[in-house]
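One protein chain omitted, others in place.
As written, the chains take the letters A, B and C, and residue 1 is the first residue of each chain.
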Amino acid sequence: MSLAKKNSAEEGSVLVRDILRNLQKDFRVEFRSRFAVNIAVSFAGIVTISISLTAGGAPFPVKVQSILLWVVLFFSAMNGLAHIFVREEDQGTSLFLRITRSADSIYISKFIFNQIFMMIIGTVVTPLFVFFVGVDVIHVLHFIMSVIAGGFSIAASTTPLAAMAAKAGGKGSLFTIISFPILLPVLWISISSTAGALNEARPESGTVIFLLAFSGFITAISILLFRFIWLEN
Amino acid sequence: MSGIRYTLRVQDLAKKFNSTLLFKSISFSVETGGSLCVTGPNGSGKSTLLKILAGIMNPTGGAVSLAAAADIPPCDWMNHIGYTGPLVNPYDDLTGLENIQFVLKSGNYASRLDSLLRQFNLTQHRDKLVKHYSSGMKQRLRLILAVLNDPPVLILDEPGTNLDAGGREALSSFLDLARKQKIIVLATNEPGEEKLCGGGIRLG
Amino acid sequence: MKHVINIAMKSVYVLMPVTIVMAFLWAPPAELLGDYSRIIYFHVPLAWVSVLAFVVSGILSVIFLLDKKNRFSGLDGKSFNSAAIGLAFTVCTVMTGSIWAKLSWGSFWNWDPRETSIVFILLIYIAYFCLQAALAGKSSRGKIGSSYLIVAMATLPFFVFLIPRIVWSLHPETIINVNRTIYMDDQMWITLLTALISFSVLYVYLFNLMNRIMVLKHRIGEHPHAAD
Partner (left out) sequence: MRLIRIACMIAAFCIISAAAVIVVLPDGARVCAGNVISDARGNDPAPQQTGKSAPPEKEEPAADTSKTLYRVTGVVLVIWTGLAIFLFRLDRKVSKLEKEITNLK
């Protein structure tokens, strides 16, 4: 009995160590090429500035502001979120990764990587957007909460789909096609939640809870499913 | 790890791709200390057979089992099998040493690491990015990555590709040493490497 | 046993005309919408069958992924078939629903939460067929497709239950807001039940037929001489 306990504890620590080393590897590779982050951040900057430029200081309605914010966030993140899996397939390293690490540790580390990536995008884009477009945030806490929750659920629900798209050969826009329908409700709810934070009226917290519940649910299922996607054949 | 004896048993293995039959009813078993050579013309299924043995691919029929004191389920094979092949590519954006550290399971093998690097003549290149490696150096790195954690079973798919005379020498001397305490399965068409093996099967 | 099931499935040929006649001639018109309301006897069963088909495809995918020893054959193809039927029925649901919306709310489409969520479901399953097309000929097709179907099935409850709860809906009878149901008398309930049964039988019949065709195709592919 005690032996079994010790074994499982050991396994847990091995899992954590594996995850940390996967993350270290992913960040090293990403830092050396800086492909995903560069593209995402520059895309976000260009779009935000061009929106601000063409608007010429004219204020947008609240709804339009939150739609624009999420469009910018969504499209700047889209490229990078799939990149973490597509890169393994492109460089032919997926077989190497597969024989070195267990599927669970790979999924969790990629999930964490995507979350951190999404947070970076969020922290770069949101202040930029608020500054340039002149968003008047009334409920600051709710605004921050909804940006964080929306980003969290975008990253959570795209991670398994990115794995699927990468395994399917990553042909062109397949990732966008298969992830867009699952992300639509997330975007819809995030937009209305953000718009609520910009309004005078007291915002509801139900939307944030919906986002967190949705992403938690998807994550739980995709952890179970990932080994089937990753260990093909 | 050297004390435990392992047996790799293959029964009635068959593999089909869509409706073309690659091979069928392959059966053999290798024990620790034994080695096996898989030969055959291109496209006869050598690599596929080795992938099935390494647990990377599922066979259409038959079974592969790795037995020590108790049977080891395929999901645990990763810890017992060192596999390498032409499709196992190390990360281009990491240095050789970083790739090795990524694979390294525990600190106990650190001394082994130095001797392996020396053996395969990579010590002076270990801090170069892999994308600047030549294909021979990459192959040496692949071999090091496969044998690094001292797995009891070695499955090597064309280990001699792109190696120069010195590399082949190092490989055969390494395999000669390792043969006594490991199961080795090689897929090769090199007559020199075939001599290293105890037995052989021919596909196609 | 097999014979009984076969006859039960064939009963769709009788059940369907009975349903049509009952829906148009026997059931009384509803108080509020009059004869327009007769579309309910097609709209509700279609919606029910599409959810049923999606759930069946999800469950078959789960079994497919867990079935390591290949005890059941062709489960991935079966779940694909079920999803295909579900998609066709969903399209029909959307059409009957939007006709009803035109008649009672005044426009074919007004982004009611329930309409929104059915569009999400439609898009998700269309994406599934895109994925299957991209994976054609790959050995991983079954596994990746099944995983996607399971994710899709997992999101269904959010669309069916949660979104209409978060956003206020006009849609009358859903499983959650029973209190807002329009009043229906016994004759209408019986008609609705008959319609539900006959559409479910239609689904089972189609599903069975498609599976048999799939098996046939597979066998003909294996033995080229048996083709003609």
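Operating definition for what follows: a contact is a pair of C-beta atoms (placed from the backbone, for glycine too) under 8 Å apart; a residue touches a chain by one contact, two chains touch by 3 or more.
In this text the structure is predicted, and so the values were computed from the model without any measurement.
Q: Tell me the shown chains the invisible chain touches, ordered by label.
A: It touches the following shown chains in the full complex: C.
Q: Of the residues C:8, C:21 or C:193, I need the one that contacts the missing chain.
A: In the full complex, the listed residue that touches the missing chain is C:21.
Q: So which bits of chain C touch the chain we can't see?
A: Per the touch rule, chain C residues meeting the hidden chain are 13, 16-17, 20-21, 24-25, 28-29, 31-36, 39, 42, 46, 81, 84-85, 87-89, 91-92, 95-96, 99, 103-107, 110, 170, 172, 180, 182, 205-206, 209-210, 212-214, 216, 219-220, 223, 225-226.
To be clear about the criterion, only the chains that are shown with their structure count from here on.
Q: By C-alpha centroids, what is the most central chain here?
A: A
Q: Centre-to-centre on C-alpha atoms, which chain is most distant from chain A?
A: The most distant chain relative to chain A turns out to be B.
Q: Compute the distance, rounded to whole Å, between the mean C-alpha positions of chain B and chain C.
A: So the centroids are 50 Å from each other.
Q: Give me the residue numbers in chain A that touch at least two other chains, ranges are fine.
A: Residues 233.
Q: If you look at chain B, which of its residues touch at least two other chains?
A: Correct list: empty.
Q: In the complex of these two chains, what residues of chain B are touching chain A?
A: Against chain A, the touching part of chain B is residues 54, 56-58, 75, 78, 81, 83, 85, 87-94, 98, 102-103, 129, 145.
Q: Can you check the complex and tell me which residues of chain A touch chain C?
A: 160-161, 164, 167-169, 171, 174, 177-178, 180-182, 184-185, 188-189, 206-207, 210, 213-214, 217-218, 221-222, 225, 228-229, 232-233
Q: Name, in rising order, each residue of chain A that touches chain B in their complex.
A: Chain A residues touching chain B: 21, 25, 28-29, 32-33, 91-93, 95-96, 98-100, 102, 233.
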